[in-house]
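Of the protein chains in this complex, all but one are displayed in their positions.
So, subunit A:
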Amino acid sequence: MAGENGGLEIRPMDQFEVKALFGGDVSWYTPTNVTLWMALTVVAASALMIYGARGRALVPSRAQSAAEMTYGFIYNMVKDVAGHDAVRFFPHVFTLFMFVLFANLLGLIPFAFTTTSHIAVTAVLAFTVFLSVTALGFILNGTKFLGLFWVSSAPLALRPVLALIELISYFARPISHSIRLAGAMMAGHAVAKVFAGFAGALGAAFFVPVLAVTALYALELLVAVIQAYVFTILTCVYLKDALHPSH
């Protein structure tokens, strides 16, 4: 990653380093840049949903309208994907969506730290969903929840094979769920950093990577929103499996 001409060095991964805010070692309770940007995520989400909607007007302002549309978007997603009885989990799903969305978006601010680019964060999110949904499946359906793996519409001889495949795919869920988000966020930010580094190295032709970064930034904005959407809709799909395990 070191540049050929002297002091230039592109370090695309430096932006992901976890650092203590006030110096010193990072132990489990140390306030770090993770703490800061997660707190900002809460602030941003609250700003939209509480400050933006503070007017509670019958005819909404723009900010209130945005808050209401976010609400309606996730509410309908939960209802349409996971069913009417999943609506009681709407606050949980909404919290997940707001966290991922605002962590992704705030990470696009230059010099920001993207909490969702860390596999530790997304893995906790994904395993929280996985464990809650699995527990919920067993609590609500008892052993019938295992019917999820027993494809009753398939020929009897094929069922054990299918059950094995279903079981593997079920346990692969949290892994793909978490790596998808962290990978997308990390890759985009690393590429943006590499292009930005080229701008310094190319001298007079600096505008080429600058244009590339501009285009990439637009793409990253799209990716940030889409990954939040994907994370949430997959959560709803898993929730549906827990509530209605029959195929």
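In this text, a residue touches a chain if its C-beta (ideal position, glycine included) is under 8 Å from a C-beta of that chain, and two chains touch if they have at least 3 such contacts; residues count from 1.
FYI, contacts and distances are computed from a predicted model.
Asks: Looking at UniProt, which of "Peptide ABC transporter permease", "Glutamate-ammonia-ligase adenylyltransferase", "Carbon-monoxide dehydrogenase medium subunit" or "ATP synthase subunit b" names the chain that isn't shown?
Replies: "ATP synthase subunit b"
Asks: Among A:117, A:134 or A:235, single out the residue that touches the unshown chain.
Replies: Residue touching the absent chain, from the options given: A:117.
Asks: For the chain left off this view, which of A:10, A:49 or A:184 is in contact with it?
Replies: Final answer for the missing-chain contact: A:49.
Asks: Based on the whole complex, identify which of A:71, A:138, A:170 or A:217 touches the chain you can't see.
Replies: Counting the whole complex, the residue in contact with the absent chain is A:71.
Asks: Can you say which of A:106, A:186 or A:216 touches the chain missing from this structure?
Replies: Going through A:106, A:186 or A:216 one by one, A:186 is the residue touching the chain not shown.
Asks: On subunit A, what residues meet the omitted chain?
Replies: Considering the whole complex, subunit A reaches the absent chain at 13, 16-18, 26-30, 32, 34-35, 38-39, 41-42, 45-46, 49-50, 53, 56-58, 60, 64, 67-68, 71-72, 90-92, 94-95, 98-99, 115, 117-121, 124-125, 128, 182, 186.
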